[in-house]
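Please find one structure pasted underneath; my questions will follow.
Only one protein chain is missing; all other protein chains are in place.
The first chain written gets the first letter, and so on, giving A and B; residue counts start at 1 in each chain.
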Amino acid sequence: MSSALEPVIGLEIHVQLATATKLFCGCELSFGAPANTHTCAVCLGLPGALPVVNARAIHFGLMIGMALGCEIAPRSIFHRKNYFYPDLPKGYQISQYDEPLCRGGELAGVRIHRVHLEEDAAKLVHIGASGRIHGSEQSLVDFNRGGTPLVEIVTEPDVHSPAQAREWLELLRVTLRVLGVSDVNMDEGSLRADANVSLRAAGSEQLGTKTELKNMNSFRFLERGVAAEIERQRAILEAGEEVVQETLHFDPSSGAISSLRSKEEAHDYRYFPEPDLVPIATTEAMLDAARTAMPELPAARAERFERELGLGAERARQLAFRAELGDFYERALAADAAHPRRLADWVGGELVGALADEDPAASTVSPAALAALVAMVAERTLTVTAAREVLGVLVADGGDPGQIVAARGLEAIDDEAGLAAIVARVVAGDPQAAEQVRAGNAKAIGALIGPVMRETRGRADGAEVTRLIHAALGLQSADDQA
Amino acid sequence: MIGRDEVRHVARLARLELSDEEVDRMAVELAGVLEHISTIGELDLDGVAPTSHVVAVENALRPDEPRPSLARERVLAGAPAVVDDGFAVPSPQA
Partner (left out) sequence: MSELVRLSAAQAAAAVGAGELDPLALFEAYRARAAADQLNAFTWVAEGAPAPVAGPLGGVPLAVKDLFCTEGVPSQSGSRILEGYRPPYTATVVERLARAGAPLLAKTNQDEFAMGSSTENSAFGPVRNPWDHGRVPGGSSGGSAAAVAAGLAPWALGTDTGGSIRQPAALCGIVGLKPTYGAVSRYGMIAFASSLDQAGPLARDVTDAALLYSQMVGERDPCDSTSLTFPGPIELPQRADLRGLRLGVPAELTGEGIEPGVLEVFEAAIQLARSLGATVEPCALPHAPHALAAYYVLAPAEASSNLARFDGVRYGYRASDADDLLAMYTRTRHDGFGAEVKRRIMLGTYALSSGYYDAYYGRAQRVRTKIAEDFAAAFERFDFIVTPTAPGVAFEFGAKTADPFAMYLNDFCTVPMSLAGIPAISIPCGLAPPPGGERPLPVGLQLAGPPFSENGLLAASFALEAALAFDGSAVRA
């Protein structure tokens, strides 16, 4: 039975929008500010205060909808979702219900169910029995976060493995980042993921009972949490028992899954249209503004890198999904477009390694300098070894690769006679290694190449040195045999 | 029309404590009012659109421009319980 069960996963993502102010009031968004310093009558739910919708939140919502290929509603409205909790100042959350901003859509094979706007809750911190107020367990509410604009993205249950869930969320994250609509910082909670998980017999259309796994605050936790929940459900089903529909919490430190709201009564949110707000009618002007603000999205960029520049799929995704790398790469290409694949490898490999994840745009390496360096390697006027040394200088001090090469005398040796003389001297100096190579021990050649490279300070081409050693020993080179 | 258990359920949703005596009285009073209200059940309203608002306004939007927040002393001034500049409540986890 176990092999016949397949996971069915849907994701619910909450994205904090990077607006200047909250969704319904003029308080500035903040992270880590002193408690209750970014609040006003509206976001504290003071008597008589009324919400007014932030135009940029709608604009960002439209951009997200467009990026996910959604159908944008010509008219959408806000509802009140009524429930009591200390982090909810009005006793209701202003959200969208049956008339959301966007419906449908798709990203990387996962269909989007809906995209809607809502306000974030405040922060509630448990402080235990402080003794300061009659000794009972206390929590403190800080309303700074309350009212932050959120976009909620709900997918169809089209995800079928924990790894796919993680990859999809990574793609969503870079997409949102490129849109510039959110900081998408999972540590700070500006991107939060819930997963609906169920198992069903492979090939069956019938969905099993699902559970909701809340707030996994990193990609790794999402992958591990979903995997753990799949295993938990698999064990239940294999024991012939039934999965209970409930909300669960994954503890990443222990790997344990626990029920979050088992004691609470069934929810009855008593949704009704928010009478303090009027409908959002998406005008042509609003749609135009969103369309105009849309950059090329990561998935499309990766596809273009593959199609137009011949990059491998992996490299194309790396550069496209890290927008700062893609941008650097394209600026380098603008300086010299002769070697797109080699340039991509240098940006995504050598440069990323040398910068240790720093944004190359913020480094001392200019895109034109890297393009020039790569061109020298491609044209064999600089060996890879020497080029790495130059890159090291560029990372440390910046500068022009041509001048660095000249100043350090790093030009590749194209004087075959001179190189042959060095090879002859090295071979003569280590007859033991020479004999082993001659006897067919291919590894032994390293003992001869090393000294040659040392003597040329890396300026010799490795393949050329090997060929010359073989020639000096009277052997046919591997290249020649091929 | 509305029984005591239902009254208790609704009171729980509304976060209202009601004594047994208050539940009894509420059940009688609500039943009386609901009887009058239920007359709207007799109207033929097929195909009639609901009105949530009489004003024909759309897109009352606000520019994304910061406005001053309230000073914290004023925010906390009327709070029943304050600890470390936060509003203190009995913990929901307790």
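By our rule, contacts are C-beta pairs under 8 Å (C-beta built on N, C-alpha and C of every residue); 3 or more make two chains touch, one makes a residue touch a chain.
Worth saying up front: this structure is predicted, and the values here are computed from it rather than measured.
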item: Given A:91, A:180, A:255 or A:398, the one touching the chain that is not displayed; value: A:91
item: Selected from A:10, A:45 or A:208 as touching the chain missing from the view; value: A:45
item: Residues belonging to chain B that touch the chain removed from view; value: 2, 6-7, 10-18, 26, 29-30, 32-34, 36-41, 43, 45, 48-55, 57, 60, 62, 70, 74-75, 77-81, 87, 89-92, 94
item: Absent chain, residues of chain A that touch it; value: 41, 44-53, 80, 82, 84, 86, 89-92, 134, 136, 141, 268, 270-272, 275-278
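Just so we're on the same page, only the chains that are shown with their structure count from here on.
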item: Whole-Å gap separating chain A and chain B, where each centre is the average of the chain's CA atoms; value: 41
item: Of chain A, residues touching chain B in the complex; value: 19-21, 25-28, 34-41, 44, 52-58, 75, 84-86, 124-128, 130, 132-133, 136-143, 265, 268, 270, 272-273, 275, 277-281, 283
item: Parts of chain B lying in touch with chain A, wherever the complex brings them together; value: 12-13, 15, 52-53, 55, 57-70, 72, 75-76, 81, 83-94
